[in-house]
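Heads up, one of the protein chains got dropped from this complex, but the rest are sitting where they should.
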Amino acid sequence: MKAITLVLAILLVVAACAYLLLAHPWWFPVGVSAHSASVDHQFSVAFWLLGCLFVAGHVLLATSLLRSHGKARHPSGDWRLELFWTLAIAAVFFGFNIAGIRLWSQMKFQQPEAGAIQVEVTGAQFKWYFRYAGPDGALGRTDAQRYARPNEGNPLGIDPGDPAGQDDIISNALVLPVGRDVDLTLRSQDVIHSLFIPAMRFKQDAVPGMNIHAHFRPIQTGTYEISCAELCGLGHYRMRAEVRVLTQQDFKYWLKYQELPK
Amino acid sequence: MEERSFIVTAAPVPGFLRRYVFSADHKIIGLQYFFLSLAAVLIGTFLSLLMRIHLVWPNISLPFFGQIKPENYLAYLTMHGTLMVFFVLSTVPQSGFGNYFLPLQLGVSEMAFPKLNAAGFWTTFLAFLVLIAAFVVPGGASGAGWTQYPPLSALASAGPGQALGTDLWLVSIGLFCCASVMGAINFITTTLKLRAPGMDLMRMPLTCWTWFVTAVLTLLAFSVLLAAVLLLLLDRNAGTDFFLPAGLIVSGAAVRNGGGSPLLWQHLFWFFGHPEVYIAILPGMGVTSHLLSVFSRKPVFGYRAMVGAIVAIGFLGFLVWGHHMFVSGMNPYAAFAFSTLTTAIAIPSAIKTFNWLATLWGGRIRFTTPLLFSVGFVSLFITGGLTGPLLAQPALDIYLHDTYFVVAHFHLIMAMAGLFAVFAATHFWFPKMFGRMMNERLGASHFWITFLGAYAIFAPMHLLGIAGHPRRYSELSGVQYVAAMAPLQKFITVAAIVTISGQVIFLVNFFWSMFKGPAAPDNPWECTTLEWTLPSPSPQQGFGEQDPVVNHGPYEYRGPGLEKDYVMQNAPSP
Partner (left out) sequence: MPTISHVTERKPTLGDGGGPGKTPRRRGYGGDDGDHGQPEEFLPGQRRLRRYRVGVAVFSMCVTILFAGLASAYIVRQQMGGLWDSDHGTLVSNWRPLTLPYRQLWINSLLLIASSLTLELARRGQLKKAEFAAMGILAPRLQRELPWLGITLLLACGFLAGQLLVWSNLRHQGVYLSGSPSGSFFYLLTGLHAVHLAGGMVVLLYALMGGSMKRKFESQRIAVDATGWYWHFMAVLWFCIFALLHFGKG
């Protein structure tokens, strides 16, 4: 009696999980960066591979509960069987691992194209700032401790004495042209934050005291949300910003006037 | 037989305080740890209830609590994680059941260093009080999560709870480290030096193997955490700059110029943290292996492979910490090594899973409550474990890191599987600890609710994570795509309320059986290991003057059709 109930409970759980994941009322947002397709592909490989193992494991569990009769063939072990499944699962996992490693090297070890858009991203409790070099193509020096005045339009502490900083653009949104690499430099003024752009399949911590580079390429225009993915204090949940991916012309216009063409 | 309640002892005993409070008897200490964990798990579960309620009904006003504020959420989150990881899953499976049953299963009547053992418990108790005290200090408990990443945790000005609350957290964990090390020294020495005659290492029950390996992990991992905690305490209170980087302005004010490295903390913490999660689960694995064998009346399948897997997990556990840091800014080349080593550690875990299934296969299964929970453990371990190799891929972890996907992973494999092993062990050893049997009907209904509830709460969290819901969000309203997930969050909360209410069945069963349950025979489960040669409840003197002599392996269950289908470990040799 309990055996049947237990088997039914296990099967119910498997069916419910399978339904939930296959119907998936919530899922990835559509990927809009150059590497999203391969990431999504790798995820679906993982999904089917591990999903099959999940179902197989539970079916085996349920079967072994039903086949309860006390006639086991190798009750206390069988090293050939042991060897077989060790090698089999190792082959599966390491195969999967190698595919993942390949993907990782594609994502991390290809340099951004020459002339990639340079954006400096700064996290501060609880806001994101995006800084672009102005027409001079150089970012001004910053010293947050000395010059940062969030209320006077200088939240990043750009050195007023540095001419390179006069024309820097500071934006609340990450504005990008479509189809070009963007090279982000992530920094933080206070605690660790993490720039998370689900639609770009992108996440990188911004660590105070470090300048971390990361790059990606948006391939579709539109507006996408940014959230903060590293606990940074009280306002962690509302440390939100947007990515605006524009056409090349619109982006040029924006760089000039910091607004979109009408 | 009826006389034998755990409260009534026949022999003349020292006073109540000596016997039950400041005792150096490993059985009493085991029970003390058990009840300490019970208190911790109740608080931790209650906090999770408050968290769940606040997440989906942020404006609701609760009786006695009023409205839960966002900073309370973070404090509850931190305390929930800390209580559950340290004071529940590092305490009850290892220090609780381990203290009680390691010596008995090895056939000896005491631990190697009984006084050190008692000191360990009282230090743990003190650590617990210090941690709980954080709730009532100004600013409240720490809100930096159980991982306490600096600079958030290094600066009092970084948020509410980052003042005294965080100092108390650090002191508490420092004490806990010392206590754990004391316990570990005891476990290791006992296992190496105090076994009964004939109890070869390869004749130890798998429970003892896991307690032993866990003790080794505890020893090494907690020493590193102690070092890290000391450094962070100095950063906070002595003006050093181990973790505090230069040039910070927090809450509008410049912070002294440090030049330290926040990543250093993460390396130290996870060098501890990853072995720690295996500390939390290894004893549960041992219990599961043991019980599956007992209740399918079959030897453990592949005992040697199991021992090998335990040792391999313990060893590899120290080489994978970087998989928590794929997006931390760590050198991307390191991700290669960590990803591959993490894949490697999944293999011994899979071997254990296969062996559990093979142990059940073709057994004559007795569907008792402990078996139900052990089967539940296997199911949860498979489900929670399979997301591990996925997270171990840096390319995928970039997206899933610090989302609810991770929360789902570790609640299934650690929280739920871990607690299922604790439930199984409680039902299984209850007769030996308290001399009475727990109620099977209540036990089974508790199992159904908790098994289905665990999946109902934590399986949907995978979806949240896949949709990009970051963890540690005290409210859903701040980000639009997160707000859109409110219906699923509501479902999870309802499931949590039901599941947590279902735990009342367990508590009723537990306390009712302790006093009113039917008296237990000496060996109610027809088990072979040495603790069952003792009367129930186990007498204060343990085996008394005479150590048992071990002639048999721990899992000699024979085929059907015999009048007695098992051989006690101390039965005369054939």
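List of remarks:
Here the chain labels run A and B in written order, and each chain numbers its own residues starting at 1.
Methods note: contacts are C-beta pairs under 8 Å (C-beta built on N, C-alpha and C of every residue); 3 or more make two chains touch, one makes a residue touch a chain.
As the structure is a computational prediction, the values presented were derived from the model and not from experiment.
Checked against the hidden chain, the listed residues B:66, B:239, B:252 or B:487 yield one contact partner: B:239. Within the complete assembly, B:113 is the residue of B:20, B:113, B:315 or B:448 that touches the hidden chain. When the whole complex is considered, the residue among B:127, B:158, B:188 or B:520 that touches the unshown chain is B:188. Note that of B:176, B:303, B:326 or B:381, the residue touching the chain absent from this view is B:303.
Remark: the omitted chain is touched by one listed residue; of B:220, B:319, B:442 or B:514 this is B:220.
Taking the whole complex into account, subunit B touches the unshown chain at residues 106-107, 112-113, 181, 184-185, 188-189, 191-206, 219-220, 223-224, 226-228, 230-231, 234, 238-242, 245-247, 257-261, 263-264, 267-268, 271, 293, 298-301, 303-304, 306, 522-523, 533-535, 539, 541-544, 546, 548, 550-559, 562-564, 566-574.
Operating definition for what follows: only the chains that are shown with their structure count from here on.
Note: centroid distance subunit A to subunit B, computed from Cα atoms, is 30 Å.
Across the interface of their complex, subunit A is touched by residues 70-71, 74, 143-145, 149, 151-152, 155, 158-160, 245-252, 254, 257-263, 296-305, 327-329, 332, 335-336, 339-340, 343, 346-347, 350-351, 353-355, 357-358, 360-365, 367, 372, 375, 378-379, 382-383, 386-387, 389-390, 392-396, 398-399, 401-403, 444, 448, 451-452, 455, 459-460, 462-464, 466-468, 470-482, 484-485, 488, 555, 559-560 of subunit B. Residue ranges on subunit A touching subunit B, taken from their complex, read 2-3, 5-6, 9-10, 12-13, 16-17, 20-21, 24-29, 39, 42-43, 46, 50, 53-54, 57-58, 60-61, 64-65, 67-79, 81-82, 85-86, 89-90, 93-94, 96-97, 100-101, 103-104, 107-109, 125, 143-145, 148, 150, 157, 186, 189-192, 194, 196, 198, 201-205, 207-210, 212, 225, 227-240.
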